[in-house]
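All protein chains but one are shown in place.
Let's turn to subunit A:
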Amino acid sequence: MIKYTEDHEWLKIDGDIATVGITVHAQDALGDVVFVDLPAVGTVFTQKETAGVVESVKAAADVYMPADGEIIEVNAALKDDPSLANSDPLGTGWFFKIKLSAPAQLDALMDETSYAAFANT
C-alpha cells in the first residue's frame, strides 16, 4: 500500500514499517537534486517534524516525517548519488524507513488517486 502526504512525501507500507521518499511531482518541482540530508538511525520523530532536507542547486526543501515513528534505516546510496531522487524517486531514490508508532495516522493520508488530484491543483 502506498500513501501520500500533502508535503509530497510517499510511504510504502509493509506492516508497521514504512519506506519514505519524495514524489515524482516533488522532485520535478525541485529540479536537479544535489544534496540530501538524512536523519540519524534511531531518531524518533512525530508526524510533521522536519526529518531531513533535500536540496537542488537553487533551493532547499524540508522533508517531513509522514507519521510518528523511529528511523530504522536511511538510504546511503543517496549520499553518493543524490540524483537518484530525480531518476528513480519511487524506487532506488527512497530516503528512509521508519517503524510506525501510530499506524492509525495513515488513514488520514491520501491514496494515489487523491494525491494525483492534489498535486495537479
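Keep in mind that, in the parts below, contacts are C-beta pairs under 8 Å (C-beta built on N, C-alpha and C of every residue); 3 or more make two chains touch, one makes a residue touch a chain; residues count from 1.
Everything that follows uses one rule, which is that contacts and distances are computed from a predicted model.
In the listed set "Alpha-ketoacid dehydrogenase subunit beta", "Na(+)/H(+) antiporter subunit B", "aminomethyltransferase" or "Twin-arginine translocation pathway signal", the entry agreeing with the UniProt name of the missing subunit chain is "aminomethyltransferase". From the options A:Leu11, A:Ala26 or A:Val74, the residue with contact to the chain not on display is A:Ala26. Only one residue in the set A:Ile17, A:Val53 or A:Leu90 touches the chain that does not appear here, and it is A:Val53. Interface with the hidden chain, as seen from subunit A, comprises residues 8, 26, 29-32, 34-35, 37, 53, 55-61.
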